[in-house]
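Encoded as structure tokens, the structure appears first; notes follow it.
One chain of protein is taken out of this complex; the other chains stay put.
What follows is subunit A.
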Amino acid sequence: SAPPCGCFILQRWVPLIVLLCVSARAVDRSNFKTCEQSAFCKRQRELKPGRSPYRALLDTLELSDSRITLQLINDNNKVRLLLELYRLQGNMTRVKINELKPLKPRYEVPDVLISDPITETLSVVSQDENSLVLSLGGKDQRLIVSAQPFRLDIVEGPQVLVSLNSRGLLAFEHLRARKDTKSELEQATEQENVEQRTDEDGQIKEEEDKPGMWEETFKSHTDSKPNGPSSISLDFSLPGVEHVYGIPEHADTLKLKNTDGSDPYRLYNLDVFQYELHNPMALYGAVPVLISHSTDRTMGIFWLNAAETWVDISSNTAGKVRVISSEAPQTDVRWISESGIIDVFIMLGPKPADVFTQYASLTGTQSFPPLTALAYHQCRWNYNDQEDVKSVDQGFDEHDIPYDFIWLDIEHADGKRYFTWDPSKFPQPKEMLQGLMDKRRKLVAIVDPHIRVDNGYKIHNEILSKNFYVKNKDGGDYEGWCWPGNSGYPDFTNPEMRAWWASKFAYEQYEGSMENQYVWNDMNEPSVFNGPEVTMHKDALHGGWEHRDVHNLYGLYVQKATADGLVERSGGVERPFVLTRAFFAGSQRYGAVWTGDNAAEWGHLKISIPMCLSLGLAGISFCGADVGGFFKHPSAELLVRWYQAGAYQPFFRAHAHIDTPRREPWLFGPENTALIREAIRQRYALLPYWYQLFYNAHRTGYPVVRPLWVEYPNDVATFSIEDEYLIGKDLLVHPVTDEGATAVTAYLPGKGEVWYDVHTFQKHDGEQSLYIPVTMSSIPVFQRGGSIICRKDRVRRSSSCMENDPYTLYAALNSQGSAEGELYIDDFHTFNFEKAKQFVHRHLSFSANTLSSRNLAPDSQFSTASWIEKIVIIGGSQPSSATLKNADDTESALEFEFDSTLAVLTLRKPGVNAAADWTVILR
């Protein structure tokens, strides 16, 4: 839900306090810092490329099996740093830089890496007085350490893959003692002494203070900065690279833009009211992962730091029509963070899939959601009461529209006390949940991390008594304003607090909850209406650490603790489903994210594609945007187009602001109702494919939806495409996102490949731009020739109702007349697939006129009632006979139909169980 306009409205809380909004139109940029207004960013950005003051002290080299360490010295101030280099399994290099002797420990991000990365031996190949060459194994990959000025280069043969500090932007603000308590005179004298001393004996020289080092004020908020300056920065040069992606979350293009002359991309989880499109402002979540891509190589840089971070991108080809032949393209990336250490993982690819594997090996893969979570979700701020929930539920049945989840926003709770129900609106929550369960449907109720300060509220009292709240700089409980009014913020970085939080989801703890109730964590940036930039004060304290250090991690912890709670309440049996608005690297392990409070505008519909693609590249596949747009009232056309687009995005939920008119799918006339019904039905029919892709994402870390270049890495025409994308590798979607559109132009990639329109089976050649006339019912979707996709064409009221239904196989043949695909089946909601290997995973292949189903997981076991009801072979030829051969070698003839104009062969009712071995032979 929305923060009210960078200020807040507490309508129900205190009726007389009315807060008012600046403008309903768009973000009030003045509420959020520019780089110029963020003291460390300003300081760092003033540093221009040049000769680095850092020097590697090669004689301090220490070599062990797992790592190499070296000291670096800043020749300007003599501060020493410790450089650690690791060669990690799976073609990655980790570079860590910290102060050799920091005044106090600097924050190192915990809980994001799934485990200590496995190291491989890093051996010295050669060494001279100014350099050290280390072998990274593989194809003559080397890591070269240059001593003066300090720089790192990773090379493969003669080719430089990436250079660190080649532009001299390594900057490490060392921790220093606070001086401002001393008198000015003393300070001045000391300053002189220091300088003299430095010249004489080379001891640590103290630099002059710059504005904002010891205190910083933004609007009316002052950051006390007790630890002073602590920021870090490092530059990376990527020769041969023109395209970089990732570092979500920004409402911007898929391909990252050059930030010369504008603000850098900002990563700082913020609750931005009515965000604007196409700018580098920070949004709700942050994943500090950047992916570079060229026809030669795909690589990734993972900057493991949870503090406020800015990323500058500079490309020598940006804005130029053509690269001057003498100048090779190059992209320079610079990371700046406010605190912590430099801890960076360089993922060396070389293919897109390798980078995904590498990143997944560090931070884990997408959690495998219960099937139902992939179905359609109906949300609104707010469904008013039980009666309302019931009538919306009935509305779906009356209009024969499938849906799985209905959602309750903040108004459901008693006075915004999460884990409770409003006694007048939701007096019998279990009755309501049972009603939904009878329809095999589910409910999500919101649980936000701000806790109403109210001594009549059990949750608050417990947190208070356990001392679990985040503290303010003076040591008292931090309090801020959010939906309930004055609120406390539990310290989710504390594992004990998280365990306690998780326990609150137990059925006996969370009164009125049932097993078909799931959870949504909103406002977990955290949103603090009266805090700086609508978030928590950076000098607030999480145990020994400042909020400054952990900020971007807070939202991840909230979702983790909630997901843990859902697992625990089921005794470890059920897969959880938790939606979050704030996220960080690793959040993919805990559930779904959405793109926050968007608006009912065509531009917001369009941007939902690159926003979710960027998240997918950074590991978070389960992404969606509010269908219809959160703020404002969509036209019927926009709403229909959004449903059509949303039906083909991973997380498919309609949502609306409380002040907008109702917009359940049947409120826009029968024609639009029919169009929306059809879009949702297409989603349900494709659920087996989505489910299989999520299973694979869970196993491998490959994104579920992918930019075209991921599958066609050599086709430069695909590198900037963001108005279409692939689901898995077999479906290409080009949603209609323009008002009044009569046609779209879709690029179909792949030389020598063919694509089939999934609605008409019409065949098109690859590597062409296809002009497609569209009507209001059109959702341009193409199946790749060479693929087999399994669908459930019997669409019912919810995905659970379809669990035992039969499959139809759509085999789209490539130009060689073959195709392959997968089918994955399990119980759709428990961990038994993992714990007890209870699943079916089949490989389906068609070649030489034989279609067969082979077991991909012979050691797994699962029995399903589902069977194969139909096989559609697209782009096939007419056989004279079709024979089904069962596992026991019994044979039977299959009836078939052949449409010669479209070359579509339909085999009637093979009837075999979906888990069985079988073969169909065409003659």
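The criterion applied here is as follows: contacts are C-beta pairs under 8 Å (C-beta built on N, C-alpha and C of every residue); 3 or more make two chains touch, one makes a residue touch a chain; residues count from 1.
We take it that contacts and distances are computed from a predicted model.
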item: Candidate names "Adenylate kinase 8", "Chromatin accessibility complex protein 1", "Glucosidase 2 subunit beta" or "Glutamyl-tRNA(Gln) amidotransferase subunit A, mitochondrial"; UniProt protein name, chain not shown; value: "Glucosidase 2 subunit beta"
item: Hidden-chain contact residue, picked from the options A:661, A:740, A:773 or A:858; value: A:661
item: Touch with the omitted chain, as defined above, among A:142, A:699 or A:796; value: A:796
item: Of A:295, A:384 or A:570, the one touching the omitted chain in the full complex; value: A:384
item: Sites on subunit A contacted by the missing partner chain, in the whole complex; value: 6-9, 15-22, 24, 31, 219-221, 384-385, 387-388, 400, 424, 438-440, 481, 529-530, 658-662, 793-797, 800-802, 804-806, 865, 867, 869-870, 908-909, 911, 913
